[in-house]
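Complex shown without one protein chain; remaining protein chains in place.
Chains here go by letter, A and B, matching the order in which they are written, and residues are numbered from 1 within each.
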Amino acid sequence: MPISQISLRTGKPDAYRQAIFDGLYRALRDALDVPDDDQFMTITEHDAANFRYGNAFGIARSDDLVYIRIIVFDTRTAEQKKALFRRLAELLSERPGIRPEDLFVNVLDAPKENWSVGYGLAQFA
Amino acid sequence: MPISQISLRTGKPDAYRQAIFDGLYRALRDALDVPDDDQFMTITEHDAANFRYGNAFGIARSDDLVYIRIIVFDTRTAEQKKALFRRLAELLSERPGIRPEDLFVNVLDAPKENWSVGYGLAQFA
Partner (left out) sequence: MPISQISLRTGKPDAYRQAIFDGLYRALRDALDVPDDDQFMTITEHDAANFRYGNAFGIARSDDLVYIRIIVFDTRTAEQKKALFRRLAELLSERPGIRPEDLFVNVLDAPKENWSVGYGLAQFA
């Protein structure tokens, strides 16, 4: 049920961005065991002037930095989130080739009553 | 006090997008009883390569899918959220004519101390 927002600098080819979607979906399958075709994600591209990052926490980030914000059920455990971060770094470093330094992931938790995946129903409440 | 982010595919006319704003505002008035002119919303349009959705949970979605993320006070009840989803589907299917299958809504809860609606004050804390 996760829904994800991805932000990166403008200019990467379509295939690069599709590989991010594919890797994120695969990581969600592997780490959170989401159902088949549970992929709900958008990418927003930003010009240099609209994209800021720092090197805090001793990590040398680059213009290839990718921000990923994922909203999940609040029933997910710390272990599941840890597995998700790890798997995401593995998969995205393989394809499209994102340096592990350039992956900034943030998870938000929402209770089951907070989701409507169609028809105006609260399917999981 | 809700603030909403709407994501959809690029290409819908202005009037279509205004109807989404109008319907969302009306649904918030009806379901959450928000004050007059409490409408704070943005739309982001995405090219095909930046917009991904699946058919999970047995729902046949289309390229007209609309993602709506709404942040509300954490005092809202499950009943209110249910009413919001239902009203939103009703109103947006009337105008601009969004299929109920194509409405994906997610709510996030934030305590009253987390809001500043102007002047740098925490008006509701």
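Basically, contacts are C-beta pairs under 8 Å (C-beta built on N, C-alpha and C of every residue); 3 or more make two chains touch, one makes a residue touch a chain.
Computed from a predicted model, the values in this text were never measured in an experiment.
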Selected from B:S62, B:T77 or B:S116 as touching the chain missing from the view: B:S116
Residues from chain A at the interface with the omitted partner, ascending: 7, 44, 46, 49-57, 59, 61, 67, 69, 78, 81-82, 85-90, 100-109
Touch list for chain B against the chain that is not drawn: 3, 5, 14, 17-18, 21, 25, 34-45, 71, 108, 110-111, 113-123, 125
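In the analysis below, only the chains that are shown with their structure count from here on.
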Where chain A and chain B are represented by their mean Cα positions, the distance between them in whole Å: 21
